[in-house]
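Only one protein chain is missing from this complex, and each of the others stays in its spot.
To keep things simple, chains are lettered A and B as they appear, and every chain counts its residues starting from 1.
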Amino acid sequence: MYYVELLLVGLIWGCTYAMMALGLTLVYGLLRILHVAQATVFTLGAYIGLLAANHTGSLAAAFVTGALAAGALGPLIYRLVYQPILDRPPFVALVASIGVLVAMEDGFRLLFGPYGLSFENNVWFTTTYSFAGMTVNLVQVWMVVAAVLLLSAFAVFATRTRAGVAWRATVSDPAMAESFGISVTGVRYVNFLIASVLAGVAGVLVGLLNNLVEPGMGGVIAYKGLAIIVLGGLGSVPGTLAASLVLGVVESYGTVFLDKLLDRDAIAFLFLIVVLMIRPHGLLGAR
Amino acid sequence: MDYYLSVATFAALNVILAIGLNLISGFCGQVSLGHAAFYGLGAYAAALASVAGVPFPLAILGGVLVAGVFGIVVGFAALRVREDFLAIVTMGVGFLFLGAVRKQPWLGAEMGIAKIPSPLDKWGYAALAIGAAVALVLLSLHVRRSWMGRAFGAVAQDEDAARTIGIDVAGYKIAAFFIGTAAAGLAGGIYAHMTQLIIPDTFNFIQSITILAMVVIGGIGSTYGVVAGAILLTLMPELFRFINDYKLLVYGALLLLVMRFSPGGLAGMIQRAFGVRLA
Partner (left out) sequence: MAIVPAVKSATALLAAAALGIALAAPASAQNIRIGFHAPLTGFAASDGKSALNGAELAVEQVNAAGGVNGRKIELVVQDDQAKADQAVPLANKYIGEGLKLVVSGSYSGPTRAAAGVFQNAQIPYVSAYAIHPDITRAGNYVFRTSFMGEVQGRAAAKFVGDIMKKRKVTLVTLNNDFGQSLSAGFKEVAGKFGIQIASEYTYAMGDRQFGSIVASVKRDNPEMLYVSGYFFNGGPLVAQLRAGGVTAPILGTEGFDTHNFIKIAGQAAEGVMITTSLDRDSKSPEMRKFIDDYEKKFNTPADMVAASTHTAIKVAANALAKAGADDPAKIRAAIAATKDFQVATGRISFNELGEIYKAAQIQVIKDGKFRHQATIDDPQLLAPPTK
């Protein structure tokens, strides 16, 4: 049972990673940018969601406002930061993105204080379900539900809608897509919007899960997210999902059984390095 | 005076680190997000040697070699994965180094290594660090002009094309990693003896990013630009001490603004303003 519980823990972690990493994959797939500043979008979503929840007492309001705030910030970062330097080497966008992350982390501290904020009434965290000796709380349940729902919704969008087809066409060949009358700029905004909304929802959920929203909360997920999208095969959506879940499970077992040797981040990256040495283009990456 | 001396020494160490990374990433085009790990490897190896009674010059040399040998290992990894994949692998190397050191009692774990013998005084370390930095700058300028520099450039441009014209791509990649990481090891050895104390956190991902920022802000590929970038980013926290509370805000904003308005870094700015291309 213990091993099953560790598996469950790992899958829940994996869902958190997936919500974060899918956005990174979307941005990378379209623009070849390692969008570290996604962590900023995530943190903003968490802060706005928390303020809304504590103000109105409604978690629904938290998710709506958190997603809206994040959904506004992501495209804004694209317009102000990335768009003017798209034709530059990828390094340039990466360093600019790191600049956004560093500056905004301090900005959050100045705006909301260094101590972090907690939910006044975090009912989801205290509502727990026990079965077969295992316990999960409602936030964890919602994390899994949200990951499954939002990612399925994305799959439907990508395969069944006109906008989704335009998006896929632009990913595979922007010039060709443009010649078919697709607005590449529009696709990029939609892309950032989807990535950011996912990050915002993830931010509120992680805030609830930790019962703490703090200036640096995006930091870990920013670099772990990069590891995941590379592990999955850069730009591959199914690869990202697989990598998120696998990495969550590896960390869950690793933090207990490799505790004397390596810490959690090192375990994740060791796994990444081993996989890439065997499959240089990631789990599901194509040549 | 001591203050200026310590700032100058740190600036020189950062020049060594940045020039080393520029050799790997600027000249040879191999992205590395884990340079601090080699800084750390050099520091730990030199510190352990010195604590064990090895004479100072040999301890420093030991740090250089250990960092360089691990650099060769990563160079081999760079033969297998490319570009953004390589960037994340090197980032992983940084986390792996840190995560391993943090847990090893014989490396001092989180408590670090203290009481490292210190054979020089402040002037001695400043002279050593500045001398090493100058030597590396000269080496970097020389490499750029040499056949090796052209081969690096060819690998950076298009490695498949380089291979077809008979350039030993694998050999040059490994050479670039060896020289660049050995330089970081040198900086680490000097740092360890100067502060007589090392802890894992000094060599973390933020440090790797800071070194990368020095290279990119200076102008990737330009030796003089990178020197300027390293000095500027060392001085910046010092200049901005008065804005204690907004320091990181300004730092982040500066990274963003330089990249946004002058993606070629300081070297790019000079090229546009004066039409001079910095070596």
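One rule holds for everything that comes next: a contact is a pair of C-beta atoms (placed from the backbone, for glycine too) under 8 Å apart; a residue touches a chain by one contact, two chains touch by 3 or more.
Not measured: the values here are computed from a predicted model.
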Not-displayed chain touches, in the whole complex, chains A, B
Out of A:Gly49, A:Gly99 or A:Gly116, the sole contact with the unshown chain comes from A:Gly116
Among B:Lys103, B:Arg144 or B:His193, contact with the omitted chain is made only by B:Lys103
Contacts from chain A to the absent chain lie at residues 2, 5-6, 8-10, 12-13, 16, 106, 109, 113-116, 118, 122, 125-126, 128, 130, 133-135, 137, 206, 209-212, 214-217, 219-220, 251-253, 255-256, 259, 263-265
It is residues of chain B that touch the chain not shown, namely 1-7, 10, 102-103, 109-112, 114-115, 191, 195-197, 199, 201-202, 237-245, 247-248, 250, 254, 257-258, 261-262, 269, 272-273
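Keep this in mind: only the chains that are shown with their structure count from here on.
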Separation of the C-alpha centres, chain A versus chain B, in whole Å, is 30
So, in the complex, the side of chain B touching chain A is made of residues 25, 31, 77, 80-82, 84-85, 87-89, 91-93, 95-96, 98-100, 102-103, 205, 209, 212-213, 216-217, 220, 245-257, 259-260, 263
In the complex, the residues of chain A that touch chain B are 28, 32, 34, 80-81, 84-85, 88-93, 95-96, 98-107, 110, 223, 226-227, 230, 234, 260-270, 272-273, 276-277, 280-282
